[in-house]
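So that we are looking at the same thing, I have put the structure below in structure tokens.
Only a single protein chain was left out; the remaining protein chains are all shown in position.
What follows is chain A.
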Amino acid sequence: MEYIVQQVLNALSFGAEYALLALGLAIVFSIMGLVNFAHGEIIAVGGYTMVAFASLAIGNPMIVMAGAVLAAMLASLTLERVAFRPVRKADPTTGLLTAFGVSIVLQNLFLLFVSPRPIAVTSLYFLDWSIEIAGIRLASLQVFETLTTIIVIIALMLFLRRTVLGLAVRAASLDFEMVRLTGIRANRVFAIAFLISGLLAGLACIFIMARRGSVDPHLGFEPVLKAFVACVVGGFGSLPGAVLGGFLLGAVEVAMLVMLPQSLGGMTDAFVFMIVAMILIWRPDGILSPAVEKGDKL
């Protein structure tokens, strides 16, 4: 029983992390049609902020976590203002290339001005201990991660449904020009999307750092790749799709880890992506992809 609960929790916490990251990608994509591959570097900014706090001898974990999240939000806003706003009206390919460019520039800045080697961050170890619930021993980090993601999704849902700016973000995913015609400033809608994206990256950063215990310039690459896959599976542009894709990917990963024989242990990702491919054969636009007029192409 304990084994099953542990694996379910594993799947939930993996999925929660992917869902947080996928939501960050999806909220920007839904408005701009931009896959922000620099999202991983925003996570790294959060990680290096923790290093900076450590070097300033600030060890209070609450300050460290809040600082990392704020830094990620600020980095995301800055990227929107400096890199993405100038190409907002350009072809989607230009936006995609800009995102890759920003990602490479930031990685190289970390390499040149910080360090190419991993730097340990110990201030988050307190998040990870063993807790016992109903006689079953669980890892606290996984419980925190799952709960945080659930709270964030509820808060995001309330924001998107109950506030004018949230409604504008949802509406902009369908018809941005019409949102402007209601008098809402375009720059505010983009800024809020990037701010939320940064917040989600910052929160994910806390859990990634708590698990890894170190930061390097490529910290965000793999998580964002997984988040991208989660978005594709869920349906790019759909926020519920991003959450579903994240949790589904987490569940498939854990299922493969548990079910595959040890001799095939190194092939886990191959099996995961095979299942992803099968899902995409079934639903080529993703499970919850927004309805799109196909016209004569069908």
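Heads up, the rule we're going with is that a residue touches a chain if its C-beta (ideal position, glycine included) is under 8 Å from a C-beta of that chain, and two chains touch if they have at least 3 such contacts; residues count from 1.
The rule is short, and it goes like this: contacts and distances are computed from a predicted model.
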Among "LIV-I protein F", "Ferrous iron transport protein B", "Fe-S cluster assembly ATP-binding protein" or "Sugar ABC transporter permease", the UniProt name of the subunit that does not appear here: "LIV-I protein F"
Touching residue (missing chain; options A:A99, A:A168, A:L219 or A:V243): A:A168
Residue of A:M157, A:I184, A:L260 or A:I275 touching the missing chain in the full complex: A:I184
Chain A, residues in touch with the chain not shown (by the definition above): 161, 164, 167-168, 170-171, 173-175, 177-186, 290
